[in-house]
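Heads up, one of the protein chains got dropped from this complex, but the rest are sitting where they should.
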Amino acid sequence: MLRTLLISLLFFLFISDEADAQQAYPKRPITTTVVWSAGGGTDAVNRVIMAEMSKELGVRINVTNKAGGVSGSIGMSSTLRKRPDGYNLVGLASSNVSAAVNGGWREKFDVWYPFIVGSSPDVLSVKADSPYHSLAELVAAAKKSPGSLRASAGGLGSNHHLHLLELSKIADIDLSFIPYSGSAPSQTAAITGEVDLVITSMAEQAQLIRGNKLRPLAMLHPEPFEMLDGIKVPSAFIEFPELSKNLPISQAIGFAVNNKASAVVKRQLADAFNKAMDSSEVKDWARLNYYQLDGLYGEPAQQEFSRLESLFAWSLEALNANKVSPESLNISRPN
Amino acid sequence: MPTRCHLNRSIFRDQIDMTQEIHHVAEMDETSRALARANFKVGLVLLIISVTLFVHTLSFPMTGSYGGVENQWYVSPALFPLLVLSILIVLSGILIIKMWKECDYFNAPTASRGTKNFKDRKNQDKWYVILLLCVYVYVYIPSADFYLTTCLFLLSLILRFYLQLTGMWRGVLYIHFPLALTLLSVRSVNSDVFSWFLADSIVDEPLILINDLCCAAALCVLLLASVINLKDEPAKLLKVWVYSLLIPLILICAFSFLLYVPMPVEYGTVSSFLNYLVYDILGG
Partner (left out) sequence: MIDQFLQFFSILFDLVSQPSNLLILFASSFIGILFGAMPGLTATLGIALLTTLTYSLNTDTALISLLGMYVGAVYGGSYPAILLNIPGTPAAAATALDGYPMAKRGEGAKALGLTTTASLIGTLIGLVFLVVLSPAIATVALQFTSWEFFLLALFGIIISGSITSQDLVIKGWIAGFLGLFLSTIGRDSLQYFPRYTFEQSQLDSGLEIVPVLIGVFGIPQVIRVLSDRETLGKLTKLSRVLPELAVIKRNIKHIFRSACVGVGIGSVPGIGEDIAGWVSYSVAKKTSNPEEQKKFGQGAEAAIVSSETANNACVGGALIPLLTLGIPGSPPAAMLLGALLLHGITPGPTIEIDHPNFLLEVTAILFLASLAMWANGMLLAKQVLKLLQVPPPLFIPVVGVLCVMGAYSLGINIFNLYIMLPVGVCAYFLSEMKFPLAPLVIGLVLGSMADESLRRALMLSDGSFWPLFDRPVAVILLMIIVGFCAIQIPLVRRGSSAFVNRFFRRANRK
């Protein structure tokens, strides 16, 4: 029994390899490895877009999570090592670009062929009964006693943290940054009054703002924001136009395929991606959850990621929080 | 009323404590002395490790800005490890002193003969399982197909502990030595930096094929051993085969097709074949 099994096994192995090359893509289920843990923004966005894309591609897409390492390096390096046949996608976001400078792996981000689904703009909020009613009041208070205001913005080196740094630089204020392990604990800290202000994305804060637990002061985004039930949040760019130099640092949630994948695979994925982005399911979901759809893929998306890469890398370098210097990785300075 | 209850209880507890202590002192027999000796060694090893790590930890940044967070003694990443390690040092010190008194390290009599014989067999078995697990996890899983290696692992355990092979057939189990060496050398060929420690499974397909063939050959030898040993008991043979060949197959199918967990060596022979079978033939 076993011997026949083994012989047939070897036999089929060769056939299956042959067959693989000839068959049209996609034939088998696709696996998307999300490099952030289940339940977060990147995970949710990927599950939605993959569900729609699987309708277009006609195969099942399995979404698994493989968080770990630094900035998702474990998931990214394991996916990159697999066959570039388009059956392995990786779900990622802008924070992943710092994996290299953090010493997680030694690749630049152009090893990927990315698809950007969208992002949720960042908003600066304070506790509902806080004395500050506008960004101007907050900045004035911060100027009066430097370092006394405590701010939370996710973990060290997250895009929320970069927003906070940029704001303190442009507004010339000194805020003491208190790191938390993610957006949710940062927001909780703001509600409990442990910190004075919090910067996280609109998608994560919307319910707390509407439930009157947090008071939004300003968007860290060029446009003002109007929530579904009419709450309007002004843009911080009106008061501090210099913010537009480096901001907004988009979350750029999306997925990517190995850049070595064949043109056919890339085209197929792009077609399915375009159709999925146009579908009403994705659009409705994005609207309800305060995501702004993007839809970039291929070359333009690669350029966007390389801009983010240099921004993250050099900001971390300035903080002295990196392990590998961006120069040694050939990452150019942000202009 | 509740107070009295509580009071009775606590008196009672005290009495138990005391009687236990007396009992403990009186009953200082061989085994507890051996245990104390072993504990003494553990304490010593722990102390050395803790002190080494303590010294290593002192090199962590204590003050000065790091990662954009202004650093004081209380923000230092070394704070908590230093706290934990110093308590560990104290605790292992106490353990050593306690055990030193108890075990009388240098003039302790050796264990008696009867138990030693039993212990020898137990020791052998123990090390057999541990070494097999090590080879399975560190050598086989990252370099060859998961199904083949798992069958190999299961069969080697079942042959030894269920069939309790005797005589020359027992030697068959040592097939793991040459196999592990072969896989390690295959791994070293063709890779620029050879490492005993593979952080990820291999993806080089020709290498996987060679490894798989080696594993299949070893598996055949073990199966042969089981057939020859169980010539007269076909029912038992079937049982052994079900547990070592069929169950892993079912498990692997469940994991890769129901839970979508790709196997460690994703392009292993059996995994590729199963994928082909399920998605290309059955899936049409």
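First chain written, first letter: the chains are A and B, and each begins at residue 1.
Simple rule for what comes next: a residue touches a chain if its C-beta (ideal position, glycine included) is under 8 Å from a C-beta of that chain, and two chains touch if they have at least 3 such contacts.
From a predicted model like this one, the values you see are computed outputs, not experimental measurements.
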item: Among the chains presented, those that the missing one touches; value: A, B
item: Per the touch definition above, residue among A:84, A:185 or A:295 touching the missing chain; value: A:185
item: Among B:243, B:257 or B:279, residue touching the chain not depicted; value: B:243
item: Missing-chain contacts mapped onto chain B; value: 3-4, 6-7, 9-14, 16-17, 35, 38-39, 42, 46, 53, 56-57, 60-61, 66-67, 69, 71-77, 79-81, 84-85, 87-88, 91-92, 94-95, 98, 122, 125-126, 128-130, 133-134, 136-138, 141-142, 150, 153-154, 157-158, 161-162, 197-201, 239-240, 243-244, 247-248, 251, 255, 259-262, 264
item: For chain A, residues in touch with the removed chain; value: 33, 37-40, 43-44, 47-48, 50-51, 62-70, 73-74, 78, 102-105, 150, 155-157, 178-181, 184-185, 187-189, 191-195, 206-208, 210-213, 284-285, 288-289, 321, 323
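Here is the rule we go by: only the chains that are shown with their structure count from here on.
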item: Inter-centroid spacing, chain B versus chain A (mean Cα positions, whole Å); value: 38
item: Complex contact set, residues of chain B against chain A; value: 65-70, 200, 203, 209, 216, 219-220, 223, 245, 260-262, 266-267, 269-270, 272-273, 275-277, 279-280, 283
item: Residues of chain A defined as touching chain B within the complex; value: 2-3, 6, 9-10, 12-13, 15-17, 19, 23, 27-29, 31, 62, 64, 77-78, 81-83, 156-157, 161, 165, 176-177, 179, 319-321
